[in-house]
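With one protein chain removed, the remaining protein chains of the complex are shown where they sit.
Up next is chain A:
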Amino acid sequence: MDLAIVGISVLWLFLFGYIIIASIDFGAGFFSAYSELANTKHILHHIIQRYLSPVWEVTNVFLVFFFVGMVGFFPSAAFYYGTILLVPVSISNVLLAIRGSYYAFQTYGVKDSKIYTFLYGVAGLLIPASLSIVLTISEGGFVEMVDGNPVLLYEKLFFSPLTWSIVILSVVSVLYISATFLTAYADIAKDFDARRLLRKYALAWSGPTILSATLIIWQLRQHNFSHFEKIMDIWWIFALSGVFFVITVALLWMKKYYSLAFWSLIIQFSLAFFGYGISHYPYLLYPYLTIYDGFTNDAMATALIIAFIAGFALLIPSIWLLARLFLFNKSYVRGEKGKGGY
């Protein structure tokens, strides 16, 4: 295996990590804001706070890891994407900043405020929507080269159906992932009211998720036929993903094995995500940049991979500790331990 593939795989893995953890976080924020309006706050608030409080900063680092790693492994990506993404990513950036800081202000600082909760909830859906634009752009057709510099075609991007399908997928899958996770979490916490409500949300968002995903594949056929063909070459990965989707929904339907349902969802998304990644290979940006022309020199690539292995060896036990203390610790989850600990 060559170094470029190692590099992109590592980054793709961390991006996947970010998407899952951040989806849980964004969705939870939205549900908690929604519950304020729907007067179900007392049911959801507690469970969401317990999960989110200790991990929000870690979520952000996953994103930072991805874009810093991208510059490291593929410096040319910094040039292409850096130039074209100025506006979309700056907007995501501002939303992330507002959401992250207000989360902290509210949890650690002042009392709840309705406006903040609302902004916080809405920002949670706008962030995935605005970040998903990057995936759309990577499909090509929205960038033009002028005097050797890439230029983003805003209007074309805005009026493309592909853009909007990807936006929709990003939003509904955030809600679906989050609701499924929180259902399982509520189950462990033995918080049955919350579980009942969240299960309903999870089922409600499952259909739109699979529909919009299918819609995107169909639209790629019009937009980027060679990518569509490559997806069809590995159709079985996507089919398998679909099987796990059915398993998750079935388990939720039967009101059984909620944790298993969540793990099945993870498998479903990872198959689809890696299937998408593999079919995108070797392009970082259709048709200008592949992982090979954009790759760094061998000395840097080797150094980065060594640093990654060393760093990972340090991280795994720490993440394990965090998960053991807060995610899988039944008495913490149920709120028996460390109440208002800090």
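Assume a contact is a pair of C-beta atoms (placed from the backbone, for glycine too) under 8 Å apart; a residue touches a chain by one contact, two chains touch by 3 or more; residues count from 1.
Criterion: contacts and distances are computed from a predicted model.
Per the UniProt record, the chain missing from the shown structure is "Cytochrome ubiquinol oxidase subunit I", taken from the list "Cytochrome ubiquinol oxidase subunit I", "Thiosulfate oxidation carrier complex protein SoxZ", "Polar amino acid ABC transporter ATP-binding protein" or "Thiol:disulfide interchange protein DsbD".
Touch with the chain omitted from the figure is made, among A:V68, A:M232 or A:A250, by A:V68. From the options A:I24, A:I48, A:V89 or A:L126, the residue with contact to the chain not on display is A:V89.
Residues 53-55, 57-58, 60-61, 63-65, 67-69, 71-72, 74-76, 78-87, 89-91, 93-94, 96-98, 100-105, 108-110, 147, 149, 151-152, 296-297, 299-300, 303-304, 307-308, 311, 314-315, 318-319, 321-322, 325-326, 337-338, 341-342 are the ones on chain A that touch the missing chain.
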